[in-house]
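Everything below concerns the one structure shown next.
Removed from the display is one protein chain of the complex; every other protein chain stays in position.
Let's look at chain A:
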Amino acid sequence: METAFTPLQSLGGGVVIGLAAVLLMGLHGRIFGATGILTGIVAPASRPDFTWRAVLLAGMVSGPLLVLALTGAMPAVDVPVSTAMLIVGGLLVGVGVTFSSGCTSGHGVCGLARLSPRSAASVATFMLATAATVYVIRHVIGA
């Protein structure tokens, strides 16, 4: 399925994501990592640990609703894969990010911005693995 190239909109979205990461560090001293937020909610180490992440998640989930209010349309969520692939992919993502301690937001945005070699190694590895997986699924298996 083709999607339109949206450089300005995507750059603008990226700038806003970066703004949120800077605010979370400047005000609350925390890395903006979706893996850490989700893990801290489903397996919290302590009550205060859980609460700040749950409030942050409530805000994140409200994002599409703000877009709906401003533009009159929900952001598109087009899923070109089967339910089985969502489940298998989701399981692998959950296992993988637990061992890597981060994903696109924690390692990808915050880690690269801190010039962390550990995050750079993680990002290079997952980007290559993702590209190889998409290539195999679409062009070797032909799904």
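Convention: a residue touches a chain if its C-beta (ideal position, glycine included) is under 8 Å from a C-beta of that chain, and two chains touch if they have at least 3 such contacts; residues count from 1.
Just so we're on the same page, contacts and distances are computed from a predicted model.
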Hidden chain of the complex, named as in its UniProt record, picked from "Sulphur transport domain-containing protein", "MinD superfamily P-loop ATPase", "Chemotaxis protein CheW" or "ABC transporter ATP-binding protein" | "Sulphur transport domain-containing protein"
Where does chain A touch the missing chain, residue by residue?
-> 1-32, 34-39, 42-43, 45, 51-52, 55-67, 74-81, 83, 85-105, 107-118, 121-123, 125-135, 137-139
